[in-house]
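Okay, here's the structure, questions in a sec.
The complex is shown incomplete by one protein chain, all other protein chains being positioned as in the whole.
Each chain carries a letter (A and B) given by its place in the written order, and its residues are counted from 1.
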Amino acid sequence: MSKTTATTTITTNSDQVPFFQVRRKLYNIIVRGFLRLTTLVTVGLLIFMIGYILINGLKHLTIPMLTTQSSYIEDTIGIFPNIMNTLYMILISMLIALPLGIGAAVYLNEYATNRRLVTTIEFAAETLTGIPSIVFGLVGMLVFIHLFGLKQGVLAGSLTLVMIILPTIIRTTQESLKSIPDDYRHGSLALGSGKWHMVRTVVLPSAMDGIVTGSILAIGRIVGESAALLFTAGFGLRLNSLFKSLQRSSASLTVALYVYVSERGEMEAGFAIAALLMLITLLLNFAATYFGNKLKKR
Amino acid sequence: MRSDFDHQLNRLKQEMLAMGMHCEKAISQAAQALLDGNASLSEALPQLQENIKHREREIESSCLQLLLRQQPVARDLRMVSAALKMVTDLERIGDQAGDIAEIVKMGNIRGNYTQLPLQQMVEATIKMVNDAIDAFSNQDEAKATAVIAYDDVVDSCFDEVKRKLVEILKEKEVLAEEIIDLLMIAKYLERIGDHAVNVAGWVLFSITGQIDANIT
Partner (left out) sequence: MIINVQKLNLWYADNHALKDISMDVPRNQITALIGPSGCGKSTFLKTLNRMQDLNPIVRIEGEVWYNGNNIYDPKMDVTDLRKHIGMVFQKANPFPMSIYDNIAYGPRTHGIRARAKLDAIVEKALKDAAIWDEVKDRLRKPALSLSGGQQQRLCIARALAVEPDILLMDEATSALDPISTGRIEELVTQLKKKYTVIMVTHNMQQAVRISDQCAFFLLGELIEYSDTSTLFSTPTDKRTEDYITGRFG
């Protein structure tokens, strides 16, 4: 079969060219200008917020404040208990959520054969991430405190946080598992591995970047969470040991911020906490990117 | 699919046909000089032999090209390799026709030997070469087998020539050279028949993949 090459000649009406060109140019300038403006506004807002909080907050963020607890007698404010409470909640909720989330993701991606069930669960997880956290708080209070009889404290708060971060961990782990080529799995099975051996030695190590990124994002979510903790973890500002705090009202940093600002009008302390939270968030984001890239490169 | 390759294979067949026709022409020119007792009838023969040799080289190189570029397998491979073998036999046929003409040219043969079945041998060998090449180009197994069987005709003619020459020697006084030359001519014709058998044998190989026991 012979191929024929068709040549097309474009004829232009020279009278119309300037008109089209001018209109197009003008259009381009307007669009580009508008887009620049939106970017400028967004970035401006961001810089203003960060700057405003850091300028107003950092000067009040003193060493004594970070290392003591509030004292009525000396009339000082210390957020050390709240830092500890936040750390407790990170520790406990991650201890519960990581095995659960990774296990569920591995099951959904590697073992489950019922596609409909898998998509249903994925859809449910997706939906859960969009629910306002105050709703989680309400459910947490009803279930863990009223139904199970826990006291307001780190344990009830952490369990509620688990509900919030579990979908995130499942989703990120699952995305990471999905991106692992089947070649690895087949390669391992063809060498005579059992399924779990294959998952443990090839699949999970390869998914580590996604799991770490997901965990850091989940920690960020915990640090930033406030509404869900109001009902479940309580407002306590006293320092407790990890074990005692489980069943004792314990305010996280975010809750403390709410308490100091809205109930005591301590704006300075509020800004100090806000600045601290912002620093932590920035740090976590950097960490997520760094570890994600580092593990991916391997 | 592979239409270019098929085209090249067809051209190879054409070239084989042409070379075969030249061989037949060489035999018939030599035979004419012999049978008419006129050596000048084979004057064009050296030119024809040169032509045959040239065609042999050309076919060889196109076979090698086909092997190299198309990497033929199965019947294609057999056809190309058969062609490579066949041209050697065809070229020998041309040579032997030339040898006959040489002997005629020496002029030792003066008498009339119509009692010898030389004419019959010439016709038989021409037919064999013609049929063998034909069988190749049409991939005709029956025809190739027939060519091999037909060699018996040539062989028995040769035996007859031999016997009759012995009789002649006994009966009358003749020039020994004349008898020897006649015997050699008959032998050459018999060899041409053998080469035609080889050609037919390779044709059979290209069709069936079996190497015929008659190929020498």
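The definition used in the following text is that contacts are C-beta pairs under 8 Å (C-beta built on N, C-alpha and C of every residue); 3 or more make two chains touch, one makes a residue touch a chain.
Keep in mind that what you see is a predicted model, and the values were worked out from it rather than measured.
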Kindly name the visible chains that come into contact with the excluded chain. A, B
Just one of A:93, A:133, A:206 or A:232 touches the chain that is missing; which is it? A:206
Of the listed residues B:15, B:56 or B:76, which contacts the missing chain in the full complex? B:76
Tell me where the left-out chain touches chain B, residue by residue. 1-2, 5-6, 71-78, 208-210
Please identify, in ascending order, the residues of chain A that touch the omitted chain? 113, 181, 183-184, 186-194, 197, 201-202, 205-206, 298
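We take it that only the chains that are shown with their structure count from here on.
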Per the C-alpha centroid definition, the whole-Å distance linking chain A and chain B comes out as 92
